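Starting off with a structure, shown below.
Yeah, one chain of the complex is gone here, protein chain that is, but the others are all in their spots.
Our next item is subunit A:
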Amino acid sequence: MNLLVAQAQQIEAPEIDYGAIAPLLIVLGAACISVLLEALLPKHQRWAVQLVLTLVTLVGAVGSLILYATSERPEQGVATLAGAIAVDSPALFLWATLLVLGFGSVLLIADRSVEPGGAFVAQAAIRPGTVQDRAQATKTGMQTEVFPLTLFALGGMMTFVASNDLLTMFIALEVLSLPLYLLCGLARRRRLLSQEAAVKYFLLGAFASAFFLYGVALLYGYAGSVKLSAIATAAGGTDRSDTLLFAGFGLLVVGLLFKAAVGPFHSWTPDVYQGAPTPITAFMAACTKVAAFGGILRVLTVAFENTQWEWRGVLYGVAVVSMVIGAILGLTQTDVKRMIAYSSVAHAGFLLIGSIALVPDGTGVSATMFYLLAYGFTTIAAFGVVSLVRNSDGEATHLSQWAGLAKRSPIVAATFTFLLLALAGIPLTSGFIGKFVVFSAAIEAGLMPLVVIALVASAVAAFFYLRVIVLMYFSDPAPDGPTVTVPGAFTTIAITLGAVVTLVLGLWPTFVLDWAGTGSFLS
């Protein structure tokens, strides 16, 4: 007994920089409170209380983030919680991105005017197709656990982009993934499709997590530590087995690329994007992308920068495959959500270009982070618009149903056109500036051929965005076409926010570019 006490006294409590991790603590703490509220509050009060709590949490987290970022803080960042979490400039930028995009997603999640009761099922546990299921179809309640699940996912994402060792990263990966698996299965309409999406995402995601963990194990075997900086140090001295290093790296990266929906690890993306409730699709497309690429950037820069000549060729190939798959398969899609899914695969390829453009004093990291922010806002607004075009079966996502939309709802059509042009990367939108900075960084890093392939892929991808514009503007409306629901305040704010940021970042990107470029990862 005494021995145990003596040993316990030897373990020092780690230093915690509460100011630095305050945003993280706020989000995760609020998520826990939110779960308690779910248990304690009567059903009819939950939605309002949960929504207020979530929004206040996000605003509070952003506030504490701004407070910390503008205060006196070490320029290169701090490692806190015994070095498990690194709060440096890129982490702060990614946190802010995640929180703001999360705010937009929550607004979409909270909307109940577009569809009575919102996009989420009243009781997810009821089997689809049963008598009870038909009975609940008319109810306007919703499963309000959506809010704590979203907060947990967001907290996981924030941890993920700031984790300084691979084990923390793995835990964060699970914390962000598990709520998402659940959220995918909660659609009010087309419940079988939604549940199929959830199962697919879960099974494939579990595989990817296993790959990730196996990679972590091999890297531990190689470096004797799971710390990113320790791996970098170990790779500096070359007397160890390269097999362990590169096998570990490969498995680790597969796990990361899966989350980021980079081809050829993208096969879940279209099905899940299509089946999940549209606000959740928006959340995944925007925030999961930020988290996954944040993680990729950190791992590649901190742990593997000095071995980049060994792995660059591999990721080069992956980026090409992703862009080609996204651009070409996107051409054949007839469902608007699947189309945006393939577009996101193509965008993942572009993002990967920025991620591997690592040269000293290069702008690869800041360019990729800018791209993530720009892409996230555009995507949230785009899915917001998708949720408005409906017929009696719910959302009318088949492209043929969008014909002649501009005649009936010119504003919605114009907004969607603008967002599609941004996704295509036309100048005067944030999408163009994003592509420009990423390609500039890549050219500086000597990746000219890759950039040319990316440009051709952009031109191919532009075709399917244009096809939607053609349908909306130049085709005659179908007689039994969908109607455009007048959106409630929440969806309107989310779409406006996304569209305005897309425009503003296209015209005056300097502020965000400067901010993204202020510092580098803590190593």
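In this section, a residue touches a chain if its C-beta (ideal position, glycine included) is under 8 Å from a C-beta of that chain, and two chains touch if they have at least 3 such contacts; residues count from 1.
One rule holds for everything that comes next: contacts and distances are computed from a predicted model.
Visitor: Any idea which of "K+/H+ antiporter subunit F", "NADH-quinone oxidoreductase subunit M", "ABC transporter permease" or "Deoxyribose-phosphate aldolase" UniProt assigns to the chain that's been left out?
Guide: "NADH-quinone oxidoreductase subunit M"
Visitor: Identify the residue among A:Pro23, A:Gly205 or A:Gly517 that touches the chain left out of the display.
Guide: That would be A:Gly517, which touches the missing chain.
Visitor: Among A:Val52, A:Ala135, A:Leu192 or A:Val452, choose the residue that contacts the chain missing from this document, as touch is defined above.
Guide: Candidates A:Val52, A:Ala135, A:Leu192 or A:Val452; residue touching the omitted chain: A:Val452.
Visitor: For a quick check of understanding: of A:Cys32, A:Ala48, A:Leu203 or A:Val470, which residue touches the chain that isn't displayed?
Guide: Residue touching the chain left out of view: A:Val470.
Visitor: Please identify, in ascending order, the residues of subunit A that touch the omitted chain?
Guide: 407, 421, 426-428, 432-433, 436, 439-440, 443-444, 448, 451-452, 455-456, 458-459, 462-463, 466-467, 470, 473-475, 508-510, 513-514, 517
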